[in-house]
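Only one protein chain is missing; all other protein chains are in place.
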Amino acid sequence: MEAKLSFFVHLVRYARGRSPWLFHLNCGGCNGCDIEFLACLTPRYDVEQLGIRLEGSPRHADILCVSGPVTRNTQAALQTIYAQMPAPKVVVAIGSCPASGNVFADSPSVVGPLEKFIPVDVYVPGCPPRPNAILEGIANAIEQLKTKPVTGIGGKSHA
Amino acid sequence: MPSWFALLIFPGFLYAVPMGWLMLWLERKILARLQSRIGPPFYQPFFDFIKLMTKEPLRRASGEDIFYLLLPLLALGATVGSLTLLPILPSSASAVGDLVLFVALVEVAPICLVLLGFLSRSIFGQVGAIREATLTIATNLPFITALIALAYASGSLRLMEIASNAPLATRAIALLALLFCLPIKLRLNPFSVANAEQEIYQGALTELDGWRLGLWELTHAVEWVALSGLIASLAVPWRSGQAILDAILFALLSLVLVVVLTVIAGATARLKLLQASRFYWRWGFGLALLALVVSLFL
Partner (left out) sequence: MSIWEILAENLRQGVVTLRYPQRVPPPARYRGLVQIELEDCVGCASCAYVCVSAAIHVTEERETFCWSYDPAKCTFCGRCVDACPTSALQMQAECPPIYHCAGALAVTYTRAYPRCEGCGKPFKVATQILRQRAYTEVSGEVETLLRLCPVCRQKEAIKSMVEARRIKEATR
């Protein structure tokens, strides 16, 4: 039984690492990071080689990629979207803005940084970061995704 | 051949599920190659399924979950059931295959999707469900007309007899009309308004998460096998009599269809709901009507 269980856990961990689906959210950034992020989908960088799919709905996603300082208008949406993602989930902050507010810090309409609202697992520094760096950050996030606890069908805990 | 064999082994679960995953992978891989990308690795749909099934589901309102469980299972069961009716092997087990039952079973999946969309109570889910329903109506006119033409030309409602007796001219035109219907039934470009991931966040699937989505992905994989299998099994009248040989020929023909559909999907952009409906009422139905006329007069 023990061996079977550990095989199951291994399989799940491996499958998780092979099929992380992304949801991309711009929290009021300048679109620089979004453009670099979309470059990751182009033939040159192609995130699909890691099994990644860009999803339209946060309920399908494993990794939340956030760009932009969190503005007053997007803060509620950010928290809703994070709550809508099923566990295990990982948050990647793309660029300097979610980490600190960057040049927008102390603006009356900016309420960031990101970690005030949701836990952030990986920071990709840069303004904007290169697509390579974003890929590296996502790969880092995948490693973290693998270490999250494994639950069976219907959410029963196994390990 | 006993019917449990058809349901569970070939062309049922044991064949349909891996084949469906292979088709999903092939679709993504070919699309990637057409865009000079490398595409996903081979086991991708399998890992997607495992991952989705083991995600911690969000809590939904009590009483909803039973529908999220039953609707995809119903769709899955019906689609696998339709698969067992296909005239692949020349034995008696396939011969019970009845055209009316096949159409009924194949239509269960789109109806379940529409219900899932309305069940989610999300605006995107409802828009997706409405589009799916509209497209299903638009595509079923040519789909059923073409099947009637085939049945009339071969003088039987049994799929096995249609496969072996239909005259060439009717068969060619009717199968072309059926092929026209596949992109809409599999929700592929250019007729993917119902599950448009950019505009309405995958429509009816927006609110599905974890195993709820996983079950539906599995159903979708089997849908690929069933619908491409229909054309593959009706296209060739010749059966070798050797079960293995027939099965391999059937599988290869289905895969060729996947390639054709994917290339079309890769080369086209999404049409609007009105354009898609008009296309089917005008060209799809025109083609199917031509098949019917040919079957009446030849």
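Should a chain be cited, it is by its letter among A and B, assigned in written order, with residues numbered from 1 in that chain.
What we mean here is this: a contact is a pair of C-beta atoms (placed from the backbone, for glycine too) under 8 Å apart; a residue touches a chain by one contact, two chains touch by 3 or more.
The model shown is predicted, which means the values in this text are computed figures rather than measured ones.
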Chains still shown that are in contact with the chain withheld from the display: A, B
Selected residue (touches chain absent from view) among A:63, A:110 or A:124: A:124
Which of B:70, B:100, B:263 or B:298 contacts the chain that the document leaves out: B:263
Touching residues on subunit B - with respect to the absent chain: 33-38, 263, 266-268
Touching residues (missing chain, whole complex) on subunit A: 43-46, 49-50, 96, 99-103, 105, 113, 115, 120-127, 129-130, 132-133, 135-137, 139-140
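As a working rule, only the chains that are shown with their structure count from here on.
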Subunit B-facing residues of subunit A, complex: 11-12, 14-16, 18-19, 43, 46, 48-49, 51, 55-57, 59-60, 62, 84, 86-88, 150-155
Residues of subunit B that touch subunit A when the two form their complex: 28, 32, 35-41, 43-44, 46-48, 50-51, 53-58, 124, 197-198, 201-202, 205-211, 213
